[in-house]
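One chain of protein is taken out of this complex; the other chains stay put.
Chain nomenclature is as follows: A and B, assigned in order of appearance, with residue numbering initiated at 1 for each chain independently.
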Amino acid sequence: MTTVLDWASGALILAGVGFFGAAVVGLLRLPGVLCRLHALTKADNVSLGLIAIGLALRADSVQIVLRLGLIWLLVMAAGATTCSLIARSAVAARPRKQAP
Amino acid sequence: MISLPTLYGLTGVLLAGIGLLALVLRAHAIRKLVGLNIMGSGIFLLMIALARRAPGGAPDPVPHAMVLTGIVVAVSVTAVALLLLHQIASSGGDAASTETDRPAP
Partner (left out) sequence: MPWFDLGLAAMLLWFAGHAVGARRLHASATVYICFGLLLTLAWVRLDAPDLALAEAALGAGVTGALLLKAIASLGSRPVPLLVPAHDAWRVHEPLGGRLLGAIALAAVLGVVLVGALGMAVVSLPGEAVGLRPEVEARLEASGVRHPVTAVLLNFRGFDTLLEIVVIWIAGVVCWTFPRRRELVLRPDLQLTSLVRFVDPILLVTAAYLLWAGSRAPGGAFQAGVLLGAGAALRLMAGEVLPKAGVIPRFLLSLGALVFLTVGVAAVLTGLPFLGYGPGDAGTWLLVIEVGGTLSIGYALMLLFQRGRGAGA
């Protein structure tokens, strides 16, 4: 039973890292601020969630699982707000009459 | 096979070097501040790396307290420096120099 949990948590963490890698590629290769933000926010939600669940499977107590969940929640809240602020600022600073 | 204290100690020394170079070579005051912070972080890393050489697992707590004080003081210094910089900039000075006299219009 423990080996199944180990495999599952390892797979989830690797998947999370994969999503992070995809987000970094998106940051480097996508054009424009809005597209890059789109890629980065996915990293916050999905990959951190996968890593958190993967770590939660290895946790010793419920307290740690709850803490991981809280961390994920806070990072998502901060990430979503920051993303929205940057996007609003980028749109506001954009010169007029230009295609988004 | 390199031990953690040596590795992080050398990293700290190199960071201090990078910070020093930035402090001397970059003209903009904010970049100098960033360089100063990196130099400070490098020295802190050196101290804590050396503190980890204590045998038996737990590190030496005295450098930890000193570096904690150092981090707080570094932030205070940065904050006040940025305050002063903003004052210089808003009274017409150039952030790349310490001249505050405005040239005659």
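One rule holds for everything that comes next: contacts are C-beta pairs under 8 Å (C-beta built on N, C-alpha and C of every residue); 3 or more make two chains touch, one makes a residue touch a chain.
Just so you know, these numbers come straight off a predicted model, no measurement behind them.
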By the contact criterion defined above, which parts of chain B meet the unshown chain? Give residue numbers in ascending order. 1-11, 13-22, 24-28, 30-31, 33-35, 37-38, 41-42, 44-46, 48-55, 57-69, 71-76, 78-80, 82-83, 85-87, 89, 94-96
Since one chain has been left out of the picture, which residues of chain A touch it in the full complex? 33, 70, 74, 77-78, 81, 84-86, 88-90, 92-94
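To be clear about the criterion, only the chains that are shown with their structure count from here on.
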Report, in whole Å, the distance between the mean C-alpha point of chain A and the mean C-alpha point of chain B. 30
